[in-house]
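A protein chain is absent from this complex, but the other protein chains hold their places.
A, B and C are the chain letters, set down in written order, and residue numbers restart from 1 in every chain.
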Amino acid sequence: MIIVMRPNATHEEINHICDKVRELGLTPQLSRGVHRTIIAVIGEDEKLMVKPLEAFPGVDSVVPIQKAFKLASRDFRAEPTEFDMGGGVTVGGKKIHVMAGPCSVEGREMLLKTAEAVKQSGATFLRGGAYKPRTSPYAFQGLGEEGLKYLREAADTFQLKVVTEVMDPRNVELVARYSDMLQIGARNMQNFDLLKECGSSPRPVLLKRGLSATVQELLLSAEYMLSKGNFSVIVGERGIRTFETATRNTVDINAIPVIKAESHLPVLVDPSHGTGKRDYVLPIARASIAAGADALMIEVHPNPEEAKSDGPQSLRLPQFEALMKDLKVIAAAVGREI
Amino acid sequence: MIIVMRPNATHEEINHICDKVRELGLTPQLSRGVHRTIIAVIGEDEKLMVKPLEAFPGVDSVVPIQKAFKLASRDFRAEPTEFDMGGGVTVGGKKIHVMAGPCSVEGREMLLKTAEAVKQSGATFLRGGAYKPRTSPYAFQGLGEEGLKYLREAADTFQLKVVTEVMDPRNVELVARYSDMLQIGARNMQNFDLLKECGSSPRPVLLKRGLSATVQELLLSAEYMLSKGNFSVIVGERGIRTFETATRNTVDINAIPVIKAESHLPVLVDPSHGTGKRDYVLPIARASIAAGADALMIEVHPNPEEAKSDGPQSLRLPQFEALMKDLKVIAAAVGREI
Amino acid sequence: MIIVMRPNATHEEINHICDKVRELGLTPQLSRGVHRTIIAVIGEDEKLMVKPLEAFPGVDSVVPIQKAFKLASRDFRAEPTEFDMGGGVTVGGKKIHVMAGPCSVEGREMLLKTAEAVKQSGATFLRGGAYKPRTSPYAFQGLGEEGLKYLREAADTFQLKVVTEVMDPRNVELVARYSDMLQIGARNMQNFDLLKECGSSPRPVLLKRGLSATVQELLLSAEYMLSKGNFSVIVGERGIRTFETATRNTVDINAIPVIKAESHLPVLVDPSHGTGKRDYVLPIARASIAAGADALMIEVHPNPEEAKSDGPQSLRLPQFEALMKDLKVIAAAVGREI
Partner (left out) sequence: MIIVMRPNATHEEINHICDKVRELGLTPQLSRGVHRTIIAVIGEDEKLMVKPLEAFPGVDSVVPIQKAFKLASRDFRAEPTEFDMGGGVTVGGKKIHVMAGPCSVEGREMLLKTAEAVKQSGATFLRGGAYKPRTSPYAFQGLGEEGLKYLREAADTFQLKVVTEVMDPRNVELVARYSDMLQIGARNMQNFDLLKECGSSPRPVLLKRGLSATVQELLLSAEYMLSKGNFSVIVGERGIRTFETATRNTVDINAIPVIKAESHLPVLVDPSHGTGKRDYVLPIARASIAAGADALMIEVHPNPEEAKSDGPQSLRLPQFEALMKDLKVIAAAVGREI
């Protein structure tokens, strides 16, 4: 941590800061310049972070040096995280997993039909929302536990894993009972009570990036779960809010190599929610793989016109089949497989 | 709702849309132009919103015409909402309420001292966090129920109302027991289960705008509570995320007249969290009143250097006293009082 | 400047950096910690800024300490800048100047009519565009020199100053001949050749903030002119781009106290372009004065329905008269006058 003093900071103000630093068992190092003094504090400076140093008289600014997250960082674990989910499914390895299915679980039949088709095309996970976060209270809110049952049945029938969203800390146990991976949606990336509850679950977690969150904030939210003991976390890029209106959100492909550089956690991309338009799903899925993604989440619907949410971005079943064929070629070009 | 067809949309595609519209008991009106056809649907078009019209063949885009929120809109209630909280406190009327106190409740003594001072300077509410949303799992998370007790005691001692944040739907009842107004923080503006729970509470609610939420999204979140029957809602502007780094966030003063034009709900501004710097609290508080705010939330700490969170933006007790004197002058200039 | 080395930086890499620093006549100061080494360079570190230190092996990041702008900073000049424009008009003093007129100069008659009315209501400057920056090549591009002549005539007739935009470095001399203050629009804030040309003009300059520029970038652009010798610069906030769609842009009221703290230059606010809606001009104008603005730019049109650009935000003449009366009250409340 670097404490930059104001040009006119007094001797007393500087000493006052140094005393505080020493009180915490740390060593301040002064660099006195012509214009101003800088105090470097090297060590376990998280201790100091709880003290509002910027509020001290004479302080201009405080610049943190160490990463705010630890367990999620490459410094903590140099090798990429892989986690085994049973049934031959390992997340974070050579194989790129595709999680496919409808935005919302709308019924048993449509889900069985979708599950069969996506399995055949090469997906390993079935996705589908039983609890839906909706901007408007008047929009369809999901089937709840009934939807979870349909997911489990369809996945079991076709040897798929289930990934589905949990929004309420009171439902974590229930959702964990029916699913293989808990999804924390973008709007809940900083729902800290939910993060803690998922961190205590035995289920792996897919944590999606908030709409205007930085990568550092995403990894700090992942840290909430890692610090509770759950290291089976995959972080998901699903588009950030920008000024562009031609796409629903802007899928931040840059985040893939950034997360890979900063963290050992695997990365998923959701081009369906990110772009909001069917025609852009394929190019962004391709780009995600080219940039190093470990998994993709793709919305597929047997009849998008009848979808209760997000129809415009859902692929029809034959479109998904074509997409998977295309993606296998790109995956091979970067030494991966689908 | 306006459905804009593609230039090359076929006759069949246009008829297909019109049939869907009629199926819902609505009337489509066609405007055929040289280049393209437009279908206007006038009526209770929320019914249609559940159908993903953009997924239909031949559709270019769908433009909603009616406001997405209803109960929160000026169309629903033309007069500004005022709600009486007892003890002579009415929110939304001529009097501008100032809610003051520390960011976090750190202990009994500091809170009593703060409460006494802010009451004397003219505040009507005591603020203070017992549950703190923190980006890092390693930061101070609040005193919990113990903090709530201190708040109640300090407020009762000095005839103040208590406003405090609730983060977890499981705690709504507990927080409501000790407080007069529930606060939903910016990070939870779209925590829909929390919104529903607060909508079912008998307590008034302060709903803060998310860091990158639009006013429409804020009012849709308020709608969640109104639709559950709780109309005692005040919405709060506390700074949005922009590219500016000189302030922690950018307090969107424009949102005040916008909310006043679109909705009947009263508006609060929090210049302390919004700017993140003590020196900017006064000018932004002044500007808020000049633009029509009904309430202000101001962080005050007897000793900001020792604050466990947000020290840099907290006013010292004499600074708060000076601010209140200054604000009374501005309030008078716009026909209000503090 | 603080050079933060990577945790695994070698002895050689550290020495290599220190050598480079010494080559430039500066003194590096090392702080060696358990995890990493930090090198502080205190002095005229702008010299170093031309060297791409982040490209050196072993470097993690470089944190500048000194402000990037100098002549525009409070450190350079502690007192607020005031400049005298003749005819009793001093910008930056107690009097808040209102610059009013149409978005575009559309003709002689409408301009004379507007000038007379705004003068009567208390404006000191006539605004109006003769050269218009338009997003579309098919939109009205302004009357050019003819418009400049109308501005000069109307201003002279009613003892007003002229402020008008210049977009092309080739036109600076021409525009300066007819006007009293050159305006550099938001889209040209980083048109560096234009900045240099205006910096060499004897005319005062109004420099508007770019749509997504930070205050620091705005002040760096002002620095371009100050470094050419033109210190008669007023910087203008006219709204930044955010995700909010209810207003055309978001007027950043926070920028007013920030600029006042960082710089000695006076500040103007343009609530007309900023909000894009007539109804929001008054509350934002009020807020601007309450937060410390030195000048306002307000669009006024005798007949907004016929305006060639920006009709929705233009005040009618009687609306402007009412606004001026209202603003005088706010100005008095903060110890200023209009």
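In this section, a residue touches a chain if its C-beta (ideal position, glycine included) is under 8 Å from a C-beta of that chain, and two chains touch if they have at least 3 such contacts.
Please read these numbers as outputs of a predicted model, since none were measured by experiment.
Enquirer: Per the definition of touch given earlier, which of A:55, A:284, A:315 or A:338 contacts the omitted chain?
Expert: Of these options, the touching residue for the absent chain is A:284.
Enquirer: Can you list, in ascending order, the chain A residues touching the missing chain?
Expert: Its contact residues with the unshown chain are 212-216, 240, 242-247, 250-258, 261-262, 274-275, 279-280, 283-284, 286-292, 329-330, 332-334.
Enquirer: Even though one chain is hidden, which residues of chain C still touch it in the full complex?
Expert: Residues in contact with the chain left out: 46, 49-50, 52, 54-56, 68-69, 133-140, 167-170, 187-188, 190-193, 211-212, 217, 220-221, 223-224, 227, 241, 278, 304-305, 307-312, 314.
Enquirer: Residues of chain B in contact with the chain that isn't shown?
Expert: 2, 4, 7, 29, 31-36, 38, 40, 42-43, 63, 65-66, 75, 241, 243
Assume only the chains that are shown with their structure count from here on.
Enquirer: Between chain A and chain B, what is the separation of their C-alpha centroids in Å?
Expert: 26
Enquirer: If a residue has to touch 2 or more other chains to count, which residues of chain B qualify?
Expert: Within chain B, residues 212 contact more than one other chain.
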